[in-house]
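In this view, the complex is presented without one of its protein chains, the others remaining in place.
Showing subunit A:
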Amino acid sequence: MKLIHKAALATALATLFASAPALAGDPIRTIDLFTRPQAAQPQEFQSVQLIAQEWRKLGLDVNVRVMPWEQMADIVWYQRDKWDVTAWQMVGRPERSDPDEIVYNLFHSSTAEKGYNFIGYSNPEFDAVAEAQRVEIDEAKRKQLVYKAQEILAADQPNMMLVHPKSTFAYDKTVWKPDSVVNQSGIGIRNTWTFMSLEPLGDQRDIIVNSGDNVQAVNPLYISGGVDSWVTELLYDRLARVGPDGLPKPWAAESYEWKDDKTIEVKLRAGMTWHDGKPVTVEDVKFSFDAVVSGEAPMYKPFATNVAGIDIVDDRTLVFHLNNPAASFVTSSLAKINLIPKHVWEPVLEDLKTKEENAESYQEDTPIGSGPFRFERWLTNEEIVLSANKDHFNAPKADRWILRIVPNVEAALGMLRSGEINFIGEFSGDPQVLIDAAEADGDLNVVSTVDIGFRYLAFNERRAPFNDAAFRRALSAAVDRRLIVKAAFKGFAEASNSVVSPALEFWHDAAVVENFKAGQDVAKKILEDAGYTLEGDRLHYPGDQKEEYAQ
């Protein structure tokens, strides 16, 4: 009797195991994929639609959720465990010509809780590399570290890199001498260098440039909107500027020299004056850096906190002492902090100390800098007028620089053709339209440049299955980036697999992009190897893993 029982039990168990699939987990929940609306971000929206399609072929259920930036950012940033995947973008700025800001702030585990590592990526090996490249002053060694960081990211795929878009701008070549236009690596032709060197060919000597966004503030102690920085970069000098090749070069500083890995000596250029005629002194320079960390300028503060102290050696020489060695110091601090006149700002900051507001809310009637252009006037939401500072050591060749606020992108193009503006500073429409218009017109030059910035999908590493690098690799591999470049960006982009843009030639590790294999077969193979299974049409977790985030 007993024996028969046992045998029956054994057969029953055997059939049970045989009929059940070998070690299958729960089906993976419906994945939410965030994107901004088509009207606001057509390329992002298009990319997301293509990606969702490819992921569905892997057996995933994908729900594309469209929402405006403010709402999307609110969830991604302030409810960090409440989302799965989101489209995101990083814009190119001159200071990002040094890879440190991107490599460290986006991926170091210390910024996961409240900083820009909102994806919750944590890899001790990566942390070590990111920290090491920060303090490595030797460029060749640092380059190896930055390469290493790119390789780790390529293997881990914490983000799914999509493309580096191309920035496309245009100008009237009958007004401006084409040779005088400077194409800044990773930024494009709309940059400070161009505005200083544009050479008029005829009677029109005013640079008239458009922007779709309003100017929020013209304030050397407040990092506000992107357009605002076009203005502040022209009004204020910095000790260094990021050059057309993406590398920093001395500017208001005649030279700088590392004395050791925590000490840098800066020699101020002689004969500079503020727009009110007073001379620029080493006291002003020291004051500018002190003002940033005074507590009155929280946005700029991170760029100067590494400065332990500044010694004034003589009336042209200063020595900066740093808390820690910082390879990116020249780009991210000397080329970032605006020089401001002590005689203007000292009383203002004193007064602000007694008030609730800080310097970010303080708008001067006439901002005083020492830069290549002087402030003339500002009409709310309509235009800003600057005039050339002929006393500057790199005086502009044009007479005035006028920024016109034009929210209607078609009107901006019409204005370029009619001469109401003569330089497209921002074109949010299809770049092909700009090129076609230039062909029809004959007077226009259009220039596209690969950007430092990039578009990507961010995976929330806090939530399974995105905590599994293999899963992320598979999702990333499922989409051929050439499809995104062609279909969503109409060719105005370059396929990417690295946060360091190919525009930054020195730092960009081309191998991680070349070695990236994409395709449905590659993706399916990775999933299979990692133990994910297809039951019917639905992808399941490996092993006995349960779905913890189902709604």
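We take it that a contact is a pair of C-beta atoms (placed from the backbone, for glycine too) under 8 Å apart; a residue touches a chain by one contact, two chains touch by 3 or more; residues count from 1.
Keep in mind that, in the parts below, contacts and distances are computed from a predicted model.
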Between "DNA/RNA endonuclease G", "Diguanylate cyclase", "YbdD/YjiX family protein" or "ABC transporter permease subunit", choose the name on the UniProt record of the chain that's been left out.
"ABC transporter permease subunit"
Kindly state which of the options A:A411, A:A510 or A:A550 is in contact with the chain not pictured.
A:A411
Using the document's definition of touch, tell me which of A:I28, A:A87, A:I208 or A:V513 contacts the absent chain.
A:I208
If the hidden chain were put back, which of A:D260, A:E357 or A:E514 would touch it?
A:E357
Looking at the full complex, which residue from A:F34, A:W83, A:Y222 or A:W345 touches the chain that isn't shown here?
A:Y222
Mind listing the subunit A residues that contact the chain we can't see here?
67-71, 73-74, 77-78, 90, 101-102, 105-106, 113-116, 206, 208, 214, 216-217, 222-224, 298-299, 301-303, 356-358, 360-361, 363, 377, 379-383, 385, 400, 402, 404-408, 410-411, 414-415, 417-418, 420-421
